[in-house]
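Below is a slice of the complex: some chains, not all, each in place.
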Amino acid sequence: MNFKSDNEAPAHPRVLEAIGEANRGMATAYADDAWSLKLDAAFSDAFETECTVLPLATGTAANSITLSAMVPSWGAVMCHRQAHIACDEGGAPEFYTHGAKLMTLEGADGKLLPEDLAAAIDAAGAHGVHNVKPSAVSITQATECGTAYTPGQVTALAEAAHARGLPLHMDGARFANACAFLGVSPAEITWKAGVDALSFGATKNGALTAEAIVVFGHPEWLEPMARMRKRGGHLLSKMRYVSAQLLAMLEGDLWLELAACANGMAARLAAAVEAQPEAALAWPVEANEVFVRMPAARLQALKDQGFEFHIWPGSDDLARLVCSFATRDEDVDALTAALGTFR
Amino acid sequence: MNFKSDNEAPAHPRVLEAIGEANRGMATAYADDAWSLKLDAAFSDAFETECTVLPLATGTAANSITLSAMVPSWGAVMCHRQAHIACDEGGAPEFYTHGAKLMTLEGADGKLLPEDLAAAIDAAGAHGVHNVKPSAVSITQATECGTAYTPGQVTALAEAAHARGLPLHMDGARFANACAFLGVSPAEITWKAGVDALSFGATKNGALTAEAIVVFGHPEWLEPMARMRKRGGHLLSKMRYVSAQLLAMLEGDLWLELAACANGMAARLAAAVEAQPEAALAWPVEANEVFVRMPAARLQALKDQGFEFHIWPGSDDLARLVCSFATRDEDVDALTAALGTFR
């Protein structure tokens, strides 16, 4: 019973089918195939605005390439202290931006606060060339704490950023889960709220390996992004297989359906945690991740019973349980039962 | 009838099946899954020596990450003027090496000559810090001209490189085709001939998207390579799907079978070209690429008949015809017939 990560889930059958369907005959290489060429329209439809889409294989690449178009090497990206780009990508954003700095801010529930952001930007660049220059803001949706920014919260951050000339990037590795939880349209939580570019994640949500950079406006970023995608080795020759996955995800809103399913499992787990006096939710469960604070011995006991999950770095009593579309009811039942037996 | 590139071919059914088989249940992320963990053994078996394998999605990444472990930023890679790394990767090797220089040499049939290589290395580094320092040699097998280095030729280059302290990298985007043509074992044409690391290509040969860095010895490169793979965004979270492709390719020597098939089609095309007085092979056909010199009007006439292929950059009378495992007998028949009607 694996609650380690949605990365450990398999691909959804409809995604695999789409790959099989794409596997017919010759197709132009390097994202000039029929599937890839449909992406702009498909995403523009889903996001209710004209947008430009660059398919690729990993979220780290999506984030890093996007930031590389926003930020000069002598710039800085403002982000949360726990941001995936700052903690978990092995320095990929620094690599793709040629050494820009990630300036991290605190914030409850994994969220940046607009007033903190504004103050940090103003302070960080006060000494001209002696400082690096704040050049972009990046937020994660859903956050690294499993919470979701509301449209109002995103708008306030976008306003603080834009007023200072900085664009807003959204790392959407679990964007689907946030949308499903909030019940808002993709448009409302992105460009309508001021997001300039989105890393749209599909892999964690049931694809094999498929992510997309979605750019709202900003034609000046398109050449740098395309160049850096190639330069980073992310322009797959047989891109059709990535694009077919993305199209399958969008079709019939499969992406939202799968996310809702994962979220539902997480909500059930959250309820079980709340019912257990010795356990507590570390943060509100607003996506597919459940962060549980529980005595270390209790966590170990669960592991001994075969439940797989991560103890959060820097603690011994904080566990992360992740659900995916592939999480089974019986897994959640078993864990619920195990939690119940603590009393 | 598409002879544009083996990149435009679909995936082989057995590769797709392998992906389907890998799509069961949970699997540890980031190349710690059962499939990825089998790669070292599978390649060590195929190459008859212990080697270390890093799976990834593109050949550009394989080449660049390998070179990044061999070459400091103030170093240089010696390669052929037509090398893919020098001409066609959008500067990816410069990106991953943080600005190392690619020093290009001439050489007939797309091949470096050992005496030229030795002289170039000696001359290039003669002025200490004022020069960049020759730090690695990279050759392509099969070459960009569709020819294949023999074991003796590789050995001579390796000796020239090693005598000067430089390792030898082999870009094997079409390594399978070279092996199949030469009739040599993978071992004979790589580590036994002095190759230190190989970019093993599977994508052009029938995978969806699967490549591997194969390292012979050199434990000092493994951490830098693993770090740069992550840093470049190439550590796929669901790596099992890449590794499953590679395993399927190795199983029962499918990779050699598919390459032999592509080579056979190319050989038939080559014969047809040689039989046509107005056409000539630009280089010996020793893999799956056929370079044809023919009057521009003749080439256009073929295009008008629906044959797709590339006119080689910088010329109007040189065409490249590429075969793959998916090239059909009837396609070759049709092109043979079209060539025959010229007289």
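In this document, chain identifiers A and B correspond to the written order of the chains, with residue numbering beginning at 1 in each.
Keep this in mind: a residue touches a chain if its C-beta (ideal position, glycine included) is under 8 Å from a C-beta of that chain, and two chains touch if they have at least 3 such contacts.
This one's a predicted model, so the numbers in the text were calculated from it and none came from an experiment.
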{"item": "Copy count of the single sequence across the entire complex, 2 present", "value": "4"}
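By definition in this document, only the chains that are shown with their structure count from here on.
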{"item": "In the complex with subunit B, residue positions of subunit A that touch it", "value": "2, 4-5, 7-11, 16, 19-20, 23-30, 56-62, 64-65, 89-92, 95-96, 203-204, 208-209, 227, 230-238, 241-242, 326"}
